[in-house]
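For this view, one protein chain was removed and the others were kept in their places.
Moving on, here comes subunit A:
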């Protein structure tokens, strides 16, 4: 407390004023006192000695004459000094001649010793007598040598005893006065310092208080201007500053108010704009959803009959038709296929434009990825007598991780275009590695043709939607103009690119570059060389074809020798184990291939493998001679080649050769399988019935979902094919009911969804219903088999594997995450604790709120419903739950139309998202508790 007082400015100012004064005054007074006392004592001593000298001078005569009376008389005057108490006159022998006392003035008064109160001063008499010359002439007063009176220097001495009472009194007086002066001086200094400090610290204290008030916001504080000079100037300046601050504050407040008013108006305008934008957004979303629904419906409506057309057309092909009828069927098939392709392109483009296409990331065989499309399109090329060659470079890894479907789609698009726009020559597909690291590699594949080429100007807008090279191309070759655009979008969705290098009349080269991760699993180990000790001779006039064939045989460990042509007496022929001959269509047509193959057979006892640029089965089988000549269609499929080679080099096994142009499971029998087909379209129903019956399946039919439930409940089926979009009861709902009813059984039947719907909502519904497969219409027979056969075998692959590989649509909305914590942190300014608290509270209140919303819907309280949904929408916006946030918008939009069903539908999704969110919350809590 005391120390705090010492810290105050006033105290310090006071101390600053007093301390120097005290520091100066005390030593000064001490010095002065000492000096004065010393001077006093010196003066006393001098005075005493002077009195003694005076007494000595006065005693000269008396001492000279030894006259006491004279001494007394002469020395009487000494006692005018009141402090002289005794005078003693001593002769030169220190004998007392006279002693005079001040009290009785009696020369013989009592002895006075030198005590503390008295001091004795002595003076010699006659010592300093000046010699006086009394002679006029040198010899007049010449002192005799013997008896001259020497004139002793000292006649005697005088001892004066002086009392020190006066001295002590003076001393006391000096000290008293000095201390009084010091005391009063200090008091005066203190008072002066107090007054001065008050004059200085007072205003400063007032200033300080005023500043504190001003700091607290009170600018109206003014201080009285009653000081002088600098302090007065400071006070005046402070008051001026306060007034100006107040004025500026008021001005600023006015400006703030004005700005606030302007801002409020702006905010209101912005709010209006926001509302309008929100409405526009909702309209856009609605339009998007409407479009999605339209697409889904349209795809379903279009694909379903198209599926029927194609299916029946294929069935018709298998029947005995004459040539003309076969041509007509082929035309129908082609037209339907083209139309389907156009529709697929349009739908694909729509998906790509309005949705977010997420590529799949799964391991795939590079060879198979590129071989299948090439083999698939080989007949088209062969029909135009084009040489189609696939070259997979040896440094390309066998397996990579990526989206096989997308890559194939791109290749199919590019290959289709190449075949379409090439009339003579060749189409070469090259697959190569551009860059490789430990974890990924940059795969590049090119489609090079000797077609009509593309102008440089046309290349700039080649990849634009609905753009072809020029209008003539569109008229001549048809097409939608979406293929390249789709291919580019697909490539870009995988982080790749497509470039073109072409010139009119010089063909084209399309290069696709993708960066894919490597597959480090066992399946990526290179294929072992199966035919290590075998040699073969490859003969093909087409250089690249020959090179491709050679590479494939090299991969299998063959020692190869390739020639463009060879004579039958070529010595190398005798050293080889296999002769591989490749023939173009012309060579086949002209008979050269037949002659050459049989010539080899005649001349050498070696197996001959004939590779034909033809896909006609009969043509191929014509070359087949058991155990001597084998024939395959170019380009070679790896599996097909492996099978052929095994057959060639294995002994005594009969093998049924057949041209394999697509991946079809060898065992396609459905004999004895009980399959339930549910579809509201009797055409599709009939088609499925036929397809499955041909395979040996026992097919049951249902038109509606309820009927399907009834049949499935009463009967044991091995498989159920359920159409999704059916009236009254949706396929997914029916599937749920069936699964519920069959839950008691040991194994409930697998259910595959059949739909032409491209929207991802449908897929989500399928997943949510617990269905095991997903087929997108139209689907081929092989696609159908690929999906149902594993299920019939009891395999339970993941849903993604059982989906059709084309025309998948992934709606971007469904891919929104349940929880986006980063978004919530951005809203909360990075306050994680706040974000967690908000999320926790939101989740705690969500069930109740969802129940209120459902109640509102049930009570048809549309306004309350809209309001509650809108409120929840606002909460979801800031809690980082984007999926639920979007799901809330649907009921909100639907509630405006007061459409109960529509609203209910939207609420279902909303409820789904609520459930997902709560599950997510529970899982997180479990993880934390673990």
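Following the convention adopted for this analysis, a residue touches a chain if its C-beta (ideal position, glycine included) is under 8 Å from a C-beta of that chain, and two chains touch if they have at least 3 such contacts; residues count from 1.
Operating definition for what follows: contacts and distances are computed from a predicted model.
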* Which listed name, "Glutathione S-transferase", "ABC transporter substrate-binding protein", "MBOAT family protein" or "NitT/TauT family transport system permease protein", is the one UniProt assigns to the chain that has been left out? -> "ABC transporter substrate-binding protein"
* Structure fact -> The listed residue (A:140, A:565, A:747 or A:927) that touches the chain absent from the view is A:140
* Asked: For the full complex, which residue in A:45, A:61, A:288 or A:603 touches the chain that was left out?
  -> A:61
* To do: Spell out the interface residues on subunit A facing the chain that's missing from view.
  => 60-61, 63-67, 70, 74, 126, 129-144, 147-152, 155
